[in-house]
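Apart from one protein chain that is not included, each protein chain of the complex appears where it belongs.
A, B and C label the chains in the order they appear, each numbered from 1.
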Amino acid sequence: MAHIHLEDGSFSIFWVIVWWAAAVILVGISLYLLRSGEKTDSRKITIAAFCTAAAFAIFQIEIPVAGGVHLTITPLVGILTGPAAGCLVVFVVNIMAAAVGHGGWSMIGANTLVNISEVLVAFCLFSVLGKITKSPFARAAAATFGALVCGTIVMVGIIIISGVQGVTQSSATILAGLSLVVAINLAVAALEAIITGFVVTFLQKVRPDILGGKQGNSGR
Amino acid sequence: MSATMVSQHIPDLDLITSYAERNDSFFSKVSPWTKLGGLVLVILLITLTRSLAICSGLYIAILAVYYLAGLPIKKLFAWCALPVLFVLSLVGLLAWSEPGTPIVSFAVAGVTIALTDNGVLLVFTLLLKALVSVTYSLFFLMTTKYEHFAGMIFRIFPSPLDQIFLMAYRFLFLTLAMTGSMLKAVRSRGGGLVRSIRMQGRIFAEVFALVFIRSFERAERVHTAMIARGYHGSYAAGTAIPRPGFVGYGVLGAFSLIIAIVVWMVPNTRGW
Amino acid sequence: MTVIRRDPHAPHCPPIDRERELIHVDCASHTYPDGSVGIHGMCFSVLKNEIVALCGPNGSGKSTLIEHLNGILTPSEGEIWVNGRSITGGEQSDLWKEVGVVFQRSDDQLFAPTVLDDVMFGPLNMGMPVDEAKVAAMRALEAVGAADLVHKLPNYLSGGQKRLVSIAGILAMKPKVIALDEPTSDLDPVHSERIETLITGLRERFSISVVIATHDLDFAARVADRICLVKNGSVFAEGTPAEVFYDPALIADAGLKVPQVVRVYLEYCALHGIEPHDHPIRLEELLFVLRKNPKG
Partner (left out) sequence: MTVIRRDPHAPHCPPIDRERELIHVDCASHTYPDGSVGIHGMCFSVLKNEIVALCGPNGSGKSTLIEHLNGILTPSEGEIWVNGRSITGGEQSDLWKEVGVVFQRSDDQLFAPTVLDDVMFGPLNMGMPVDEAKVAAMRALEAVGAADLVHKLPNYLSGGQKRLVSIAGILAMKPKVIALDEPTSDLDPVHSERIETLITGLRERFSISVVIATHDLDFAARVADRICLVKNGSVFAEGTPAEVFYDPALIADAGLKVPQVVRVYLEYCALHGIEPHDHPIRLEELLFVLRKNPKG
């Protein structure tokens, strides 16, 4: 659940601009890639839009562990939509989350970067692992766990680099303070890996067309 | 409380939409662009300032606006619980080692950790900032009609980002309804979600997977149903969005000026 | 017994009768979060070993009432007693064992990966061992005539098949009261009749009480012992099917239509100048009456 649980006003304006700019550049590149490719078909947009909605909805279900944590399904998004559309999806999810007070407007840039790293890692691991194992469960679970570990690292990195406004302690102290957060994140990552494994196994069974397998014949 | 709601502390999007569609206060007639401008300025101000006083003043002002718009205060506080929790859980951890005059201190394993006056101040300031941003966002959401949001999204974001955004907004209601009805069904046959995890951990993951796929297929069906009524894969937001009036520009201008004054004139408030 | 009318503007529920009533609803109101009033001044009770039908026009509050019966919704104001215990506010943790609800939209109810898992879900939660739960599930599926669907995915069924599975899911738990919201609305006549005999059979063999919300007055007339007419969120009249359905003014007042059998009978009587005092309600009764009076 790598997601920076900080609200508006936590980062200084400098870092807000830096992270936003980085995110917008990545989103811009994705847009360029998507538009330069073959004509985007509406089915692809449906899948991306659905992933956005589901990611946001699942975001909202608290699992009653350790004071309430939640899943993000960004690795699954990466697996299902690929890196380019995936970047757009997480960007939109973060905007929606900010709108209901779940993250903060100025944090969208940083959070999008965290999630983009997850999307990319999940997508790459999933593709690479496809050459090693046939089991969709193992592929998806490993890709998810790897992605979430990476996301956690990026998240901690961003917080350490930008610091929290008003916090004057050293990076090392902040890191120590964050260690609990990291531990919880890793536990949730394991849970999410299992769930993603099931989702992908299921999809493989009933809707292989979504996973890029042979096209189903249910119409469009 | 209705079990169809996913959680009481999550803003209920159905409800928000219904307020937005019905609100006929003065604020619902203000141009959405003006409100968007306000949002940017509010966020700018709380990012730039570190002053507890300024944050408190801003919060009270926004709360007053929220109240005047006839929006539900009790719901607002319930919805704010989560952001507050976030701030406390992360900043609350950091606050302990902040240099300053200690208020409480503990010795754990030979290391002394202390909660200082600066630490407490930090928590309060960040908390207020969070409340300001959440309250203003909800105010914005609940006084602006869906078609205006759709129009703004359409104008701000390039394609296909706008399409993903707009369609996702539609599917969101489906997915939330689906999640809610699943929880309802589970509960009405005796499976509290927590107990089910312990009792049948595997089933939980499977159910979760299935809900995902089901909502996906629902979304797909709705999409085909939309196509069956002429959707072309591009939403043409035809609705004209009211432009900001003189008053709107005036308010935004004045607000910017205040920010400039506050940030540059008053010492020790700058967060660079 | 004659038709009891209630004034929704001055509702005063009779006090709870712990001897005969399994469920007693005295719900001053239920308001949905968006401000819509679902029910209002509602008095309703389910007696032991009876089949009671809720009939009323669209949006009159039938589903809202049904969802109150096992605590999925709770009254904004008012109280509900199940088995003499008030369930509002207090402990309601095992209410689901006593009152089973079949939702109006079966999609709301089916969530497990396969039909068998879904039907087994309730029994498992009741603490049955897996084998037993499987047997209970299979038996329930056979009872509704859907045993062949057992390994399908609930999501990939036709509308009527989903309905059958969702009914089976509740049957398998053997609750004391079963509430069915529009149980036959997606079903073909053969399955419909099957559910009909199932419902009456349940009452006879296991003395279960059944609550049915339905628009199908012909169906209600056939199975119910008591009809409650719902309008604008409250029960405004109740009585036996013969009493209620032979009161055309009342039915019109409820915003409904007199069932076909009743219409035919009344016309037939008018035609032959017979006093309509037989009050047939089922088709068989009508045919019997026609036979009795072949020449008027």
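Assume contacts are C-beta pairs under 8 Å (C-beta built on N, C-alpha and C of every residue); 3 or more make two chains touch, one makes a residue touch a chain.
As the structure is a prediction and not an experimental result, all values here were calculated from the model.
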Shown chains that the omitted chain touches within the full complex: A, B, C
Of C:187, C:250 or C:281, the residue in touch with the unshown chain: C:187
Hidden partner chain, touching residue among B:114, B:222 or B:251: B:222
For chain C, residues in touch with the removed chain: 32, 34, 36, 56-59, 63, 104-105, 107, 152-153, 156-161, 164, 182, 185-193, 215, 217-218, 255-257, 260-261, 263-264, 267-268, 271-272, 283, 286-287, 290-291, 294-296
Touching residues (missing chain, whole complex) on chain A: 206-209, 216-219
Contact set of chain B toward the excluded chain (per top definition): 14, 17-18, 21-22, 146-147, 170, 173-174, 177, 218, 221-222, 224-232, 238-239
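Criterion: only the chains that are shown with their structure count from here on.
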Per Cα centroids, the chain farthest from chain B: C
Geometric centre: closest chain by C-alpha means: B
Where chain A and chain C are represented by their mean Cα positions, the distance between them in whole Å: 46
Centroid distance [mean C-alpha coordinates] between chain C and chain B, Å: 42
Centre distance in Å when chain A and chain B are each reduced to the mean of their C-alpha atoms: 19
Interface hub residues of chain B, defined as touching at least two other chains: 206, 209-210, 213, 217
Residues of chain C touching at least two other chains: 113
